[in-house]
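Heads up, one of the protein chains got dropped from this complex, but the rest are sitting where they should.
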Amino acid sequence: MKLIYFAKVREILGKSEEIIEVPSEIKTIQNLIDFLISHDPSYKAALEDKDFFVACDEELVDMDFIIKRKSEIAIFPPVTGG
Amino acid sequence: MKLIYFAKVREILGKSEEIIEVPSEIKTIQNLIDFLISHDPSYKAALEDKDFFVACDEELVDMDFIIKRKSEIAIFPPVTGG
Amino acid sequence: MIEIRIHPQSFDIDYEMKRIQESSSSGAMVSFLGSVRDIQSKNSLKNLEIEHYPKMAHKVLNETAKYAFEKWKLSRCLIIHRYGKLKINDPIVLIVTQSDHRKEAFKANEYIIDFLKINAPFWKKENTSKDSYWVSQKP
Partner (left out) sequence: MIEIRIHPQSFDIDYEMKRIQESSSSGAMVSFLGSVRDIQSKNSLKNLEIEHYPKMAHKVLNETAKYAFEKWKLSRCLIIHRYGKLKINDPIVLIVTQSDHRKEAFKANEYIIDFLKINAPFWKKENTSKDSYWVSQKP
């Protein structure tokens, strides 16, 4: 699964993208976030305040969205463009 | 009293301004309009449909506005600028 | 800063906007540009003549700009209105409002053009090859 990160989330994690293998019991975005946090403390720092959004294939999704294995999943803070 | 005309009103009257003497019983804009219409049929053609505005010293005024003798009185159709 | 200009010559939207954008650190600038279009004559417009009442036009534009400037806390307000003979697509009116906040810049701009349309003493006449019409007021 391809994960990409932007802005503050990218800075805290110290990487802009990665490919990870996730166990088959990870179904939703919430499962994925919990998995990442349990897996490495840097994710905890980046994601624990819950002030982030998730886009699946360039579409914003909720935490209960069911992940497709081939998707590009982006995690980023609230946007500040314009 | 100085009268000035714009756009369609000016065209129908065939003049853009004039100085007229008005009798002392002419107090309001309505009195003035009635006086002009009774005085010359071209004013009737220009003003009888009531689709005009009056400005007294560059300020829009109502028909019951009391005229000052030294004012510049402008009569014109609805504006279409912008 | 408020600027009002009423003249027959054309204007450079470009120059005016750049000048305002570079002169201030307010973050939001809204502009409205009204151009000559063929309103009533159905593709046979030769030119558009704009007549105005100079003293009153200046007064109305000035007062409108001042009101908007204060109400919406603008950093800049520019109004340019042309008169005389114009061709199709020629610019007629430019309104630029600049503020720290975009909502204010939008509101002020729309207020100014709405107000001018019903209060500023300008009149449009369409000349076609056959005929001439005074344009009638629309909301």
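Per-chain residue numbering starts at 1, and chain names A, B and C are given in the order in which the chains are listed.
Rule of thumb we're sticking to: contacts are C-beta pairs under 8 Å (C-beta built on N, C-alpha and C of every residue); 3 or more make two chains touch, one makes a residue touch a chain.
As the structure is a prediction and not an experimental result, all values here were calculated from the model.
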Problem set entry | Contacts of the hidden chain among displayed chains | A, C
Exercise. Which chain A residues touch the hidden chain?
Worked result: 4, 6-8, 10, 55, 58, 60, 74, 76-82
Seminar exercise, completed: Omitted-chain footprint on chain C covers residues 12-15, 17-18, 21-22, 24-38, 88-89, 91, 100, 102, 105-106, 109-110, 113
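Following the convention adopted for this analysis, only the chains that are shown with their structure count from here on.
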Seminar exercise, completed: In whole angstrom, the CA-centroid distance of chain A from chain C equals 49
Problem set entry | Inter-chain centre distance, chain B versus chain C - centres from mean C-alpha coordinates, in Å | 27
Problem set entry | Multi-partner residues of chain B (each touching 2 or more other chains) | none
Exercise. What are the residues of chain C that contact at least two other chains?
Worked result: none
